[in-house]
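Heads up, one of the protein chains got dropped from this complex, but the rest are sitting where they should.
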Amino acid sequence: MVTYEASSDQAIRLRFPWFFPKILPMPLAIEDVARIAHLARIHISDEEAQRTLAQLNDIFAMIEQMRAVDTTGVEPMAHPLGGSQRLRDDVATEPDWREAAMRNAPAHENGLFLVPKVIE
Amino acid sequence: MARSHPNWEVVIGLETHAQLSTRSKIFSSASTAFGAAPNSQASVVDLALPGVLPVLNRGAVERAIRFGLAVGAKISPRSVFARKNYFYPDLPKGYQISQYELPVVVGGTVRIQVGDVEKIVQLTRAHLEEDAGKSLHEDFHGMSGIDLNRAGTPLLEIVTEPDMRSAAEAVAYAKALHALVQWIGICDGNMQEGSFRCDANVSVRPMGSDKLGTRCEIKNLNSFRFLEQAIEHEVDRQIELIEGGGTVVQETRLYDPDRDETRAMRSKEDAQDYRYFPDPDLLPLVIADDWIERVRAEMPELPEAKRARLEREHGLAPYDAAALTATREMADWFEATLAALPGQAKLCANWIMGEVSARLNRDEIELAQAPITATALAGLLARVVDGTLSGKMAKEVFDAMWAGEGSADAIIEARGLKQISDSGAIEKIIDDVLAANPKSVEEFRAGKDKAFNALVGQVMKASKGKANPQQVNDLLRAKLG
Partner (left out) sequence: MSELAQSSVAELGRLLAAKQVSAVELAELFLARIDAHRDLNAFLDVRPEATLAQARDADRRRAQGETGALLGVPMAHKDIFVTREWASTASSKMLEGYMSPFDATVVEQLRTAGMVCLGKLNCDEFAMGSSNENSAYGPVLNPWDKGAVPGGSSGGSSAAVAARIAPVATATDTGGSIREPAAFTGITGTKPTYGRPSRWGMIAFASSLDTAGLMTHSAEDAALVLSSMLGFDPKDSTSVDRPAEDCARDLAKPVKGLRIGVPKEFFGAGLSPDVEQAVRAALDVYRGLGAEIREISLPNAALGIPVYYVVAPAECSSNLSRFDGVRYGHRAKHHGDLADMIKRSRAEGLGPEPKRRILIGAYVLSHGYYDAYYLKAQQVRRLIADEFQRAFTECDVIAGPVTTTVAFGFGEKAADPVSMYLADLYTVPGSLAGIPSMSIPCGFGDKGRPVGLQLMANYFDEARMLGAAHQYQLATDWHKRVPAGF
């Protein structure tokens, strides 16, 4: 088993200085981390949130250079090859997958997936 | 019941989810049939297992095109499926595939009538999306059960502008839309099974104001009655709130029909941020003109066009024409009856709107389940036209037909109900009656008109009600003349 050393790669920072701006724009605040962690439904401790904030600000600082590009009139590229959606004939051909599905279910009964009480 | 609020204007917009009547789901080949064992109709795609991908159902798109043509909307040549991201246990992927910026149907109108007033409701858009599964709340050791059979069922979400000004208008719109989607065959309209569900956006503003008030969205309205009650309740609540010095908070509320009240939904407490973006698993939906034209060519005649034609070609009154085009089944039935009995539009209309509708209501059944066919009804009415049956006798035969005793002619034969229209036979009865009632004859001749009616009654009685009343009238007057 390999043990990790938490050291950042200084060499690469020297070779690619433009990816590592000295003055970080710091677009995110700790509240943003809490907000997006909640949106993404990921439990995060305060300590983790602090560490994540620093990393995300590093990453967003790197992303900044993209935002400076003039893209006036450029059509966004959602798919590499373009094209249009293919359509399927309206026929019902699927077998019953219930048993297979229940085999991987963390909790189930009578063919239903069980979860903590849903409150609307 | 509805309170009157003369100082307030109510503003309502509706979002309706019509379940499209496809055989398979919108992005998988699983069946959409209702009522199967839990999770037995959830394919690996509907279960969102790792590695699965969606492929769009042509039937769902075609139904959206049909709807767009029916409401005079623009069919987008290019529309885009987007992911609406949120977590809910009945939403297996953690996002719903819907359409956001570019929907398949844009604009359109639905004509409604409230009392004598006609009104046009503008549609904003209609877009394709998938339904979620169901959470079952009966107790599984304090847990909920998730059934994904409904997940992936195709829906057309039809959104109006905030054009309606009362619960009555909202209901009229919902009913018109409900009839339309069934008329064009894209939705079975079964509200109990959830095939047609409305959400209402309700706000109020002081009369005369042109600024919209803060709206609340009421969900879970699966009957016209609930729609009406929920809106009326919500209007009362908002006005009371404002008049009491409070302010309306924009929120989603759930209508509870048992308590006739709306309450804020707990699961929607969080400010929603759906993070919509184009679904990278799907390419843009491109609909070529020739496809639209093919669908247009296969469209049934729409209610409005049919109504106008019934008035124009068959001389029906506007009220009758509207009533007969309330549903496609009714209109088809009428036209089938008329086809078997040309030239008798008014008679056919009266019977269908009268006797037939009354029986359907009494028996709580749909036209499709009626025990008689349109042709059979025409067979009965033909006997009225040719004088075989009087109106009263016809009703008796109709009852027998409804009870399953056979065709009109068979019942007439079996019951000996044939009307006497033979002048000679009627004259003979008249002669007997006149001979037996000299007093009445005398009175008539002395100018008492009532005596004439008494004589008619005697003739009808003597004929056991089978004599053609018009002939009896004419012949009697001639004899006494």
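As written, the chain order gives the labels A and B, with residue 1 at the start of each chain.
Quick note on the criterion: a residue touches a chain if its C-beta (ideal position, glycine included) is under 8 Å from a C-beta of that chain, and two chains touch if they have at least 3 such contacts.
Keep in mind the model is a prediction, meaning the values are calculated, not measured.
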**Study point:** Touch criterion as defined above, residue of B:77, B:94, B:206 or B:387 at the omitted chain
**Key:** B:94
Study note, to complete from the structure: Missing-chain contact, candidates B:36, B:49 or B:347, resolves to B:49
Study note, to complete from the structure: Contact residues on chain B toward the hidden chain run 44, 47-56, 83, 85, 87, 89, 92-95, 144, 146, 148, 273, 275-277, 280-283
Review point. Residues of chain A in contact with the chain that isn't shown?
Key: 1-9, 12-13, 15-16, 19-20, 28, 32-33, 35-37, 39-44, 52, 55-56, 58-60, 62-67, 69, 71, 74-81, 83, 85-86, 88, 97, 100-101, 103-107, 113, 115-119
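Methods note: only the chains that are shown with their structure count from here on.
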Revision key, fill the gap. For the pair chain A and chain B, the C-alpha centroid-to-centroid distance in angstrom is 46
Check your understanding: Which chain B residues qualify as touching chain A in the complex?
Key -> 22-24, 28-33, 37-44, 47, 49, 55-61, 78, 81, 87, 89-90, 135-137, 140-148, 254, 265-267, 270, 273, 275, 278, 280, 282-286
Practice item. State the interface residues of chain A toward chain B in the complex, per the touch definition above. Key: 38-39, 41, 78-79, 82-94, 96-98, 101-102, 107, 109-120
